[in-house]
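Missing here is one protein chain; the remaining ones are kept as they sit in the complex.
This part shows chain A:
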Amino acid sequence: MEPATTRHLRPDEIAQIGAICDAVGNDPHRMLDILLSVQDECRWIAPDAMQLIADRTGLSRIAVEGVASFYAFLSQTPKGRVTIRLCDDIIDRFAGMPQVVAAFETALGIKVGETTPDGAISLDYTACIGMCDQAPAAMVNDVVLTKLTPDRGAEIVAALQAGQRPEDLISDHFANLTPHDRATRQVENNIRHAGAVLLGPGSDRAGLENALTMTPDQIIGQIEASGLRGCGGAGFPTGRKWRIAANAEADRRIIICNADEGEPGTFKDRVLLTERPHLLIEGMTIAARAVGAREGILYLRGEYVYLRALIEETLEDRRNRGLLGQGIQGQDGFDFDIRLQMGAGAYICGEEGALISSCEGLPGEPKTRPPFPAVQGYLGLPTVVNNVETFCNAARVLDQGAQWFFDMGTEQSHGTKLFSVSGDCLNPGIYELPYGLSVRDLLVMAGAEDAAAVAVGGASGTMIARDQFDRRFGFDDLSTGGAVVVFNGQRNILEIVEYYMSFFVHESCGYCTPCRVGNVFLQKAIGKFRQGLANPEDIDYLKDLSGTIIETSRCGLGTTSPNPILSTLENFPLVYAAMVKPSQDRIRASFDIQSAIDSARHLAKRRSTIFDEDFSK
C-alpha cells in the first residue's frame, strides 16, 4: 500500500479544494480560511493539496506550506474524521486530566498523537482552550466538552465509535437548538458577579445611536475622556489608538477585534462573545464610525469555533436590522461590515502584529514595530486592533457617557474589569468588578481562602505569594488581561513554572532566536531545579538568561515569557533555594554519564571500560 503521506488526491477532493478556493475568490489573503476548510473536508493538508492551492492563489507551494505548517489545527499528516483535542493546561492537569487521558487512550487503543488504524479518531493534546473554570476539557472537532472524567471519556469514545457525530454528544436535537443554546449547552458561562458596565443589564444599541449623533472627533473625545485602556493586557489608551488611526493618511481603514484570547487561564472574552455579542459588534461599529473604517474583521480563536454560528447569526441579525452593512441606521455613507476570521490554534496570534499577519493569510508571525498597526496594519492600512472587552466597554461609554465610566476604578484604570478566576477555588468563573479591587477580596469572593500562589495575568503575568494578596488590580499596580489562576499550598510551584515554560516553548513562533532558543534553555534549567540537580549559580543563570530574552525578543511573547521564572524567583525564593546544592568536586551532577552512553552501549553491544563498574566481572 502506498504510504498515506504520498497519496495523491482523488478527483472529488480536487474538485472540493477547487470549490473551497473559489468560495473566497482564490484570494491569497484568505489562505487561512482555505486551509481550515481543506483540513475540515480532507482531514489533512496533503502535499498535492498545497500545490493545488498554490496554483489557485498564485503563490508558491512553499508559501502555502509555510502557513499550513504554522498552525496547530492544520495537519500535514492524515487525521481521523474526528479529532479529540485534550486541553493540556496546568489547571486541567490538576483537575484530573492525566486520568482522563488514560481513559481515552485505553478506550481508543492508541496513544496521544496517534490516529486509530481505521482512520476514524485522532487523539491530540492542545494548549489551553479557555475552559479553565470547567476543567478538564477537550474539543471534539468543533464541539467543546467540559468537566471530563475517565468514565465520561470512555462513554464519549463508545458513542463516537457507535457512529454518533460530535454534536450528538451535546444534544439529540443539536441542529434544532439556537446557536446561543448550542453554545451554553457545551460551555457554562459561570458568571459569578455581574458589574455595572459589561455583564449587568444594559442596552446594546443606545451607544451606537448616541454615536450617530456625534462627529467622529466627538466620539474619540468621549473615549479619551473615559480613560478606557486596552483590556487585552497591555493597556494602551483606546482613544489615543483610535485617533492615530483616524489621523493616518489613507482611503481605507480597518477595525479588527482580537478575540484570540489564548493566555492560559483567561476566558472572559468567551463569556462576552456568548452573552454580549451585540455589544461587541456595536463597539466595533462605533469604532468604525470614529476612525472612518468600512471594513472590520473579528478574529476568533480556533478553540472558540463552537461560537462561530452564534457570531455569524449576530452579524446577520444586525445586517437585517440595518445596524451593519450599507447605510447603517439610514445614514448615507456610513457603511461598515465585518468578516469573521477563524484562527487555527496559535497563541502568538493574540499579539496584534501576528494577528494581522494571520488575517492576511500569512503564518502568524509578529510584524516589525514601528510602524504600529494604527498607522500601517492590515495590508499596510491604518488598523485599530482592540480586544473584545475593550470594544464592549467603548459601546457602553457611548451609551452612559465618559464621566460615568471615568468615575469607576482607580487613577490610572477606569471602569470595571472581567476577571477569569480558575484553579483551586470553590467558585471558578467570571467576576466583573471595578479596578482597584485587592487580590484578597477577589479570592474571598471566589472561595479561595487557602490560596498560596496566584498567577495574575496567566502564564505571561506575575505569580504572587500570600504576602502580596493586598495588592490591587489595575495598571497602577497589578495589571492583568483578566486571568487569575489560583494555586493552593499543595501545588508544586516549580511544576507550574515548568509547565508555563513548556507552553511558551511550544507557542514561540520561532522567528527570533532569543525567544525560540532562550525559552528552551529556561525550560531545561527549571527541569534541573525540579530534579534537584541545580547549583546555586543556576539562579543567576536564570536571571541573566531571562534578562537577555526580555531585552532582545521581537514581540510581547518573548518579552513576557520569562515572567513565571522571574516572579517566582522574587516571590518564592525559598522554593528555589531548597532545590539547589553546590556540585561535588565542581563536577556537574546534572550531567548523567550513564544515560549519555546508553545508546552507544546498545549500538556497540559492549559495556563501558570506564564507567561500568562491573566491567571486569
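In this text, contacts are C-beta pairs under 8 Å (C-beta built on N, C-alpha and C of every residue); 3 or more make two chains touch, one makes a residue touch a chain; residues count from 1.
In this text, contacts and distances are computed from a predicted model.
In the listed set "NAD-reducing hydrogenase HoxS subunit delta", "ABC transporter permease subunit", "ATP-binding protein" or "Phosphate-specific transport system accessory protein PhoU", the entry agreeing with the UniProt name of the missing subunit chain is "NAD-reducing hydrogenase HoxS subunit delta". When you scan A:Ala158, A:Val444, A:Ala577 or A:Ile593 for touch with the missing chain, the hit is A:Ile593. Of the options A:Asp172, A:Asp585 or A:Glu613, the residue whose C-beta touches the omitted chain is A:Asp585. Considering the complete assembly, chain A touches the hidden chain via residues 535, 583, 585-588, 590-591, 593, 595-601, 603-606, 608-611.
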